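The next block holds one structure in the form of structure tokens; read it before the comments.
For this view, one protein chain was removed and the others were kept in their places.
What follows is chain A.
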């Protein structure tokens, strides 16, 4: 490292400046993600009645499983919040513990979602059955991909936390991750309402 030519304080100042910029960039990235999901929602709403003789949401969706998924994801959002509180209390191990819980909840969410998809496919409701199902699988699947990416991301972050502890950089990374995770929760609430609740009505 070629940092010896400036004092640690100066270097820390530069790092903090950059980290705050990265936070802003991440917020703007989330704006683009909002538009991404907005476009998928619009597509779904337009195509929801185009079932082309195939099954519709009323026949396919089983609320108990979906409600379980919802509770699991909401809880994981809560546990990721506890992890951030632990970070502010400077407790690395507590943080990692709550992040592991978050990742496990995320994994069980994904497991339930995939089993739901598999069940639908076995009932003959595939992505190529109708425009409605194309839109359904793509919209819900995109959210699922986001959650999976989040799980991979948080695993990488936990290793870094173990290695470097709570620094300006890891702090920013965890804050961004929890922002992302809460965002996915918000998207899920819209999914739950627009796709499942209205779907079974």
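Just a few scattered comments:
Keep this in mind: contacts are C-beta pairs under 8 Å (C-beta built on N, C-alpha and C of every residue); 3 or more make two chains touch, one makes a residue touch a chain; residues count from 1.
Assume contacts and distances are computed from a predicted model.
Only one of "DMSO/TMAO reductase YedYZ molybdopterin-dependent catalytic subunit", "Quinol oxidase polypeptide I", "Thiocyanate hydrolase subunit beta" or "NADH-quinone oxidoreductase subunit K" fits the UniProt record of the hidden chain, and that name is "Quinol oxidase polypeptide I".
Shown as candidates are A:109, A:132 or A:183; the residue that touches the absent chain is A:132.
Of the residues in chain A, those that touch the hidden partner chain are 1-3, 5-6, 10-11, 14, 21-22, 24-25, 28-29, 31-33, 35-36, 39-40, 43, 46-47, 50-52, 127-132, 134-135, 137-138, 152, 156-157, 159-160, 164, 169, 173.
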